[in-house]
Every structure is written in C-alpha cells, then in structure tokens.
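For this depiction, one protein chain was excluded, whereas all remaining protein chains were kept in their positions.
Chain naming follows the written order as A and B, and within any one chain the residues start at number 1.
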Amino acid sequence: MTPILEARGLTAGYGPSPVLHSLDFAVPAGGVTTILGANGAGKTTTLRAVSGLIRATGEVRLAGERIDRLAAEDVARRGVAHVPDGRGTFVALSVEENLRLGAYTRRDPGGVARDMERVYGLFPVLAERRRQQAGTLSGGEQQMLAISRALMLRPSLLLLDEPSFGLAPLIVREIFRIMRTVNESEGVAILLVEQNASLALGLASRAYLLETGRVVVAGSAAELGANDAIRRSYLGY
Amino acid sequence: MEAFLHQVLSGLATGGIYAIVALALVMIYQATHLVNFAQGEMAMFSTYLAWTMIDAGVPYWPAFAATVALSFVLGIAIERIVIRPVEKAPVLAVVIVFIGLLVILNSVAGWIYTYTIKSFPSPFPTHRILGGYVSAHELGVMAVTMGVLVLLFVFFRFTPLGLAMRAAAQNPVSSRLVGIRVGWMLALGWGLAAAVGAVAGMMVAPIVFLDPNMMAGILLYGFAAALLGGIDNPAGAVFGGFVVGVLENLAGAYLVGTELKLTVALVLIVGVLVMRPSGLFGRVLVTRV
Partner (left out) sequence: MDMTDRTWRRIGLAALLALACLLPFLVSSYRTFQLTSALSYAIALLGLNILTGYNGQISLGHGAFYAIGAYVAAILMDRFGVPYWATLPAAGAVCLVIGFLFGLPALRLEGLYLALATFALALATPQILKYKLLEDWTGGVQGIVILKPDPPFGLPLDQDQWLYFFTLVVAIVMFWLGRNLLAGRIGRALVAIRDHPIAAETMGVDTAFYKATTFGVSALYTGVAGALGAIVIQFVAPDSFTLFLSITLLVGIVVGGLASISGALWGALFIQFVPNVADHISKAAPWAIYGLFLIAFMYLMPTGIAGFLRTLAARLTRRPSRR
C-alpha cells in the first residue's frame, strides 16, 4: 500500500547552507510516524519543508502525488494539516473563529458544523470557551485549540510539532490520549516531531532519529525504543 | 447656541467623510501595517471615473455602483502590480512607492481631466431640513457613512472571507497553513479600501468640488481620525472621524478661522502621535523600525 507521506532526498534550509541533508522517511497510510532528535536537529524544519512553508529540494509525495513544489496553502488544501511550533493561534480571534478558520477551505457547511461539535466533544474545555479570545487561553488549551483547528480541515495527514512543549505532564498525557483516538478511530495519519521520546514512541509505529539534519537511525518504534544509544540519550534509562 | 448646534451637526456630516477615509486607511494598515499615502488620490481618481460616467449620461446611482466596483478592481490591480514587489522592503522604500503612486494618480488625473474645477452632483437634495440645521446632502452623507460601516462590519464579522482577511492580517503563517491565500487577502484589502475611498470621494466632491488636489486636506483629516481612534481599530477610526469633523468645524468657527484648517489637522496629528500614539481605542502601536 502506498504510504500517505513519503520523502526522498529532502534537503532544505533557511539561507544558503541547508539544515536538512537528503532525508528519507515515510508515514504509512493511517499510521503514526515520529521524528525524534535534540534541539536544533532539524525537526521543525522537516515539517516546514513538508508543508511548503520553506523551499525544499528532493521529492515529497502525498499518497503518491508530488507536493514538494506546492505553496503551503495548496498543501493544506490537499488535506495536510500542520500544527506549527508555538501553536500558531490567532490570538485576537475567538476560539470558535479559530476553528472556523481551520475549515476555511471546506465547502460542506453541514460537515463543518458536525466536526465543530466533534472537536468540542474531544476537548470540552474549548466548548466552554468558544466565545473567548483565543489569546487568553492557557498553554494547554491553546495546544488543544491548535490540534482542533487542524482537525477541522478533515486532514488525511496531521503534522504535529512538539505538542508536549512547555505543558504540564497531565495535560500532555491527555493530549496524546486524544491523538491516539483520532488516529485509531478516524484513520488520520500523523507525523509527530518530539523531544519527549518515550511519549512519542508510545504513540508511533515508525520512528526516525535526526541528528544535525541527517537521519541516523530508522526503524519501528519498538526497535528504536530498544536501541541502547537512544535509550541513553533520549529516554534517560 | 443655534449656531453652535449647526456647527456641530455639519461637523458630524464632514466627519462622516473623514470616517470613511479613516476606515480605508485602517483597512490597509491592518493588513500590511502600512499607511497608504496615496489613499486620497485613489479616491480622487475614482470620483473622476464617476464624473465621466455621469457626464456621459449614466444616472447617478448606477454610476455610483459602477465606480465602486471599478475602484475595487483598480485597488486590487495596484496592490498586485505596484505594492507587491516592495511588500518586504524597508519602510522608506514603501513610503517612496506610495508617494510615487500619489504623484502619478494626481498628474494623470490632471492630464486627462485638466486642473479646472468641476462641479459634481449630489444624489440628495441641497435644501436645508430639520429647521435649517443641516442640509439634506449632509444628512445623506451621514446615512451613506452608516451604511458603509454596517456593510463592512457584517462582512468582516460574519462572512468566511472577512474572517480569513482578519486572520491573514494577524497571523500570515497560520493562515497559509489552513489554506488561506494570504497574498490575495492583502489585494482584497486594497480593493475594499479603494472602493470605500471611492464612496468618500463621491460624497465629498459636491461640497469641495472636483479637482485633482481635492482630497489632500480630507486625507489629512482622515489620518488624524484614524490616529485618534487607534489606527488598528475600525470602530475607533470611525469615532475619530466624527470627533475630528466636529473639532475642525468648531475650531474653524470659533478659534482660528477656516484658513488654517490644514494646520489644525497637523496639530491634531502631531498631538495624538506624541501624547497618545495608540489612539483612544487602539492596541499598543506596532512600529516597523
């Protein structure tokens, strides 16, 4: 079966010198893949290259079709929802307006209304705050909003950039539980970038370890979890 | 007392025009954080287009509608062709391009239509009503202003496109990630500003008469209004427009006479910028150094 996302020789950066050096990775259809790595390894850059926020060379295929030449807005229109680092909240807009924006490209008002109720079901706290300005939400609530906004696109692939960043463990666990639900019950594939390796490996089936812009280890999540080097540097036991 | 009341009322009427101009300025500021120095000349040019149609025998309101539509298209074209290439350039370069645009519009209008003053019709009767306090044209201007305001409010508050425009102005990266074509939203902002400016031009032309320099003073008061209300706050800008209109009229009648109208605007602008740079209702002023 064709993977939902496949990157070959992906090279990208911000100036003349690339940050990513010819990455190969894939997300199986309906699966969860994680990219691990320390700060500055190139995790965020990888997601930006996939979603078209920065220019990249190499091939990126979404369900077999090339998307590496597309602008970010067109990648989004093909069903790739990117939850960026820093969450990308529209702070001056209300929670509900943030969600409506997530569904901006959709032309099925009925479906949008149903999805709105669905994400409110997943994150009841957002339903309570639907009229509130999004900038007034707590960090955890903003992360939930960011994920919900992405889900409103009805994506086939979700790109998540460090959803655990700066949040209390309890909230992080809640968010990961809901992402598992989204993946398992709705078949949304996920490409997850994380520093918290144990959480990420618990959710993912495939995993890659990134060091200074290169894939140094690739394999199943179980294999990476058992790798001594990774255990020592990223899992801490 | 009656004279005073009359000054206030007619101040509110001109204030309506300033409010519309201020609104056009705010619209472009919100989207791009730039102040469009060519806004007045764009409105002037639109008014000449209306004049051409009316002169050719088109009835007023169809000409009005056509002018608004045409201005919308021209505004988009200006953004795409002239402004787009300097979008990320330093402020100085952008200001210079705006001034270039101002000069071109002004001279092309002079070239085509000459610098002689033309009269421009009002769709409203000119006689005084409400016991002579206010002319029907002034009342009509106020009604049109309120109409424009309500339309814009509904558009930005309740339509997906309006929401997308607000989003694009606020957070372009996140907007792209949900599929909004941010570049087009900016162009749309310019189109709307041009259309709104056209309304202001057509409303003020019966009072100040039509000539290529007719909008200079009005633009200045539009600036003052936008700054007073907070240049990132549409409702504040409208309020600022009415306040500035009344202030102008009262200052003209009781303080300095009409010869110093522009100086009053200068004092207002510098005063607001120095004492309360975010305006009465604005958020903290964001400046691009």
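Note that a residue touches a chain if its C-beta (ideal position, glycine included) is under 8 Å from a C-beta of that chain, and two chains touch if they have at least 3 such contacts.
All values derive from a computational prediction rather than experimental measurement.
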Task: Would you list the chains present here that the left-out chain is in contact with?
output: B
Message: Which candidate, B:8, B:58 or B:86, sits in contact with the chain we can't see?
response: B:86
Query: Looking at B:106, B:135 or B:171, which residue reaches the missing chain?
result: B:106
Among B:77, B:208, B:260 or B:280, residue touching the chain not depicted: B:260
Identified contact with the non-displayed chain, of B:23, B:225, B:251 or B:269: B:269
Touching residues on chain B - with respect to the absent chain: 34-35, 37, 82, 85-86, 89, 91-93, 95-97, 99-108, 110-111, 115, 216-217, 220, 223, 227, 257, 259-263, 265-266, 269-270, 273-274, 277, 285, 287-289
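Definition applied: only the chains that are shown with their structure count from here on.
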- prompt: Any idea how many Å lie between the Cα centroids of chain A and chain B?
  reply: 43
Of all residues in chain B, those that touch chain A in their complex: 160, 163-164, 166-167, 170-171, 173-182
Query: Which residues of chain A touch chain B in the complex?
result: 51, 53, 71-74, 76-77, 81-82, 84, 88-93, 97, 100-102, 104-105, 149, 153
